[in-house]
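Every protein chain but one is kept in place in this view of the complex.
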Amino acid sequence: MKRIALIGTGRIGTHHARTLAREVAGIELAVLADPASPTLERLAADLAVPAATRDPLSVAADDSIDAVVIASPTATHVELIEAFAAAGKDIFTEKPIALTVADAKRAIAATDAAGVVLQVGFNRRFAESWTRAEQLVAEGAVGRVQRLHSITRDPGPYGADPARVPAGTIFTETLIHDFDILNWFNAGSEPVDVYAVADALVRPDAKDTGFQDSAVVVIRYANGALATAEASFSAMYGYDLRGEVFGSAGMVQMGQLAATAARLYDAAGGHTGTAGTDTSRFHEAYRTEFQTFADVLHGADTDYPEGTDGLRAQLVATAAIRSAAEGRPVRIAEVDQ
Amino acid sequence: MKRIALIGTGRIGTHHARTLAREVAGIELAVLADPASPTLERLAADLAVPAATRDPLSVAADDSIDAVVIASPTATHVELIEAFAAAGKDIFTEKPIALTVADAKRAIAATDAAGVVLQVGFNRRFAESWTRAEQLVAEGAVGRVQRLHSITRDPGPYGADPARVPAGTIFTETLIHDFDILNWFNAGSEPVDVYAVADALVRPDAKDTGFQDSAVVVIRYANGALATAEASFSAMYGYDLRGEVFGSAGMVQMGQLAATAARLYDAAGGHTGTAGTDTSRFHEAYRTEFQTFADVLHGADTDYPEGTDGLRAQLVATAAIRSAAEGRPVRIAEVDQ
Amino acid sequence: MKRIALIGTGRIGTHHARTLAREVAGIELAVLADPASPTLERLAADLAVPAATRDPLSVAADDSIDAVVIASPTATHVELIEAFAAAGKDIFTEKPIALTVADAKRAIAATDAAGVVLQVGFNRRFAESWTRAEQLVAEGAVGRVQRLHSITRDPGPYGADPARVPAGTIFTETLIHDFDILNWFNAGSEPVDVYAVADALVRPDAKDTGFQDSAVVVIRYANGALATAEASFSAMYGYDLRGEVFGSAGMVQMGQLAATAARLYDAAGGHTGTAGTDTSRFHEAYRTEFQTFADVLHGADTDYPEGTDGLRAQLVATAAIRSAAEGRPVRIAEVDQ
Partner (left out) sequence: MKRIALIGTGRIGTHHARTLAREVAGIELAVLADPASPTLERLAADLAVPAATRDPLSVAADDSIDAVVIASPTATHVELIEAFAAAGKDIFTEKPIALTVADAKRAIAATDAAGVVLQVGFNRRFAESWTRAEQLVAEGAVGRVQRLHSITRDPGPYGADPARVPAGTIFTETLIHDFDILNWFNAGSEPVDVYAVADALVRPDAKDTGFQDSAVVVIRYANGALATAEASFSAMYGYDLRGEVFGSAGMVQMGQLAATAARLYDAAGGHTGTAGTDTSRFHEAYRTEFQTFADVLHGADTDYPEGTDGLRAQLVATAAIRSAAEGRPVRIAEVDQ
């Protein structure tokens, strides 16, 4: 049994706490750490987690802790990763690894130096239709990969205040999933250049501030494959996550737009329900990514998204931000320094 | 070029006239015959059909005519078939062949004696997903056939006057298609017994008159296969024709519930259009069945629904009517006399 | 926190043990009871269940236990239910309640007399597309219910020894789910008569022994609705559970045939994976039915399949067995004594 500390108990951190406490074999959620949550102790009690602390870094000094799960704000990641790596803790971090390419490299260097695990929270790799599709691509079912597409549309209506959304968010927090998926499916080839367009189409009133809620990205890979990614902050029909990989022998598609298989047919036609608007839709993928982390802690020889995968996706995001700003394709080499 | 006479220009006869006049290669629609239609001459003119007559039997005496298509009321079929067969005309007749098993046998005997073609209007055999499914079953894709199901639901709202619908109509005019499809898919085995239930569920107010708008039928075949057929006169979402064949190696399904592939997703979920409410949906199947008739007239060695197929379906319909009336399974042998 | 004892740790009992131990809030799995399992203690240790016993009835005398989950063979149910009811334990029992209608009535009478819960393990009611469909039907989305259909095909190849499968199994263990679903969807109306055909189509070599692996059932309800249910022990494409409810305003369908949304398109066409062959496919439904049981123990006013629902399904199964044996429709009243 590995003892785990969870750092950060915001919305996604709380979801992770429940999953780690109840549904992952081989681990014990031993500490919750959050410097600011007013409900930290209540959450610990509800989940029978024996300890709670306001000082995340104190976990580094706790020899009884084997590994940490970092779900705190991105700005805190690099400092935490360096401290936990130095203390020999294995690390799971939410995406992105850090705010900048340079910081992501620092974090990776720290974990490499310490010889600890650094798993990045690309949960879509663990969603069942993506897992199955990747297996098909890896087996050669589509032949040589020529074309890839990945979509993330968050459920609407979009309710956040644009003024409180940092610049680049659509690339660093949303499309980073798509960039990782594209890199994963086109395994063995590196992104070469990136062209991105982004706009405030959901909230055109916020366009003047530089707010971006809609984006399209084109990525060219070294093997010639042409990839596209797209995102919107407001799909009124619920979560819309899809992917497609096309090659010399065929195509795989993944993702679906209805939460259940119930279909209604009436005088207005055929109807399915929406894909839903909460993260419970991805619960099984979250559970599987943490079970994988637990298995890795116990020595399993299993693939998982590593620090280098996080960096690769971050390079694409960084190039996309620059491309959207400058209106030209940007080479990965320009941002990889 | 074979010269064809069309007998009967009611609703379906008019549809057939247009198809025969314009879309079937190798034939010429030379005569329209209808004893009662006030618009017969207008239809002939519109379609450039050179002749029209009020006397269907006059076609038998016309040596320039090679074949006839019979789309007149069922009660007229047997007399027409006997006359045309005696005159050496090849014959396509709408289903059912006749009102009774005995009359159907007379009609078949007449065409056999004359050595002319008798094709029965089971157009569903020519609908593309049924054609493809039958090919799969014949190739062994589902293994030994164990279970079959066929559905016909006509589009609602049902508007006919129950008092003017003859008893047994749901079996002889609607489910006869399903009985033929089941026999066709379970080729090589004969129906043994039939259990049917029927009711006035669409028009419960007409139940007292014996009107039936909803029915379910169970058929056991000599090879053990268990088949079901069902029908309703009022599907509010449009035409619903489907089929399923299950066997030792797998299953095929056919039919679909949307007229087009356009899909809308909005805050209420996913939506497709209805399957439609007019026979244009089956136009391609009608066209193909007549092209097959034309090809057969020109000597093609092609499968088509023959008189014996029409009889086999009629035996099931007759047994079903008796079963529904008597509340017990009825053996085909009881009605085959 | 309610303390639960699980009776029976066979295949499905072991699955339930894991679910109850880890994934249901508000309960504690406190005892495992099985008179014969050689691995009982190991299972208890793995799941951190504090007690294990070879004597299921000893649970009745344990005042610390609030409720029991019965997953032992059907033949043991009635005695256990009577004992646990007398001891004031709330009861969840796997389906069917008992081997006979009379025993099912005894069990229900015992729980009624004791005022304890009797929830029956009709897990399909908790599968998400069935739940959603039932909600639509209850809201009137299909209008007056006229036609219902329910399918259960277990995954093949069928590997059990026909000689060890009790007569009637396809009705009492498999189709009982479908009978309950049909009753549930046609809520407020009672089944009136039943016609069933069954055969050994998967294992025709075992037909002489009376073995039945394939069945079709027609049920007429008091409100006129015509229902059908069907089952096979061997669907080579994996689990096939589907349902359909048709009414005066439309139709709902439920169930799906692919385990994931991944689709492959290649030179041979489009391909999805199978629906799978293990009960993990229904894990979420099992989890939800037990969470419902737990919620009911805590006083929630929630619908669940009760003893009377179990009896109603058993009456249909009993009538179906007789109908298949005697080749005639059987009224429910004939078997309800």
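A, B and C label the chains in the order they appear, each numbered from 1.
Basically, a residue touches a chain if its C-beta (ideal position, glycine included) is under 8 Å from a C-beta of that chain, and two chains touch if they have at least 3 such contacts.
As the structure is a prediction and not an experimental result, all values here were calculated from the model.
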Residue among C:30, C:182, C:257 or C:296 touching the omitted chain: C:257
From C:84, C:122 or C:237, residue that would touch the chain that is not displayed: C:237
Residue among B:129, B:223 or B:308 touching the omitted chain: B:129
Per the touch definition above, residue among C:23, C:128, C:266 or C:306 touching the missing chain: C:266
Hidden partner interface residues of subunit A, rising order: 143-144, 146-147, 153, 195, 197, 199, 201-202, 204, 214-216, 218, 220, 224-226, 228, 230, 232, 234-237, 240, 246, 248-251, 327-329
Touch residues of subunit B, complete complex, unshown partner: 22-23, 128-133, 136, 141-142, 249-256, 259-267, 273
Residues belonging to subunit C that touch the chain removed from view: 236-237, 240, 257-258, 265-274
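We adopt the following convention: only the chains that are shown with their structure count from here on.
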Chain whose average C-alpha position is farthest from subunit A's own: B
Chain centre separation in whole Å, for subunit C relative to subunit B (CA means): 41
Residues of subunit C whose C-beta touches two or more other chains: 249-251
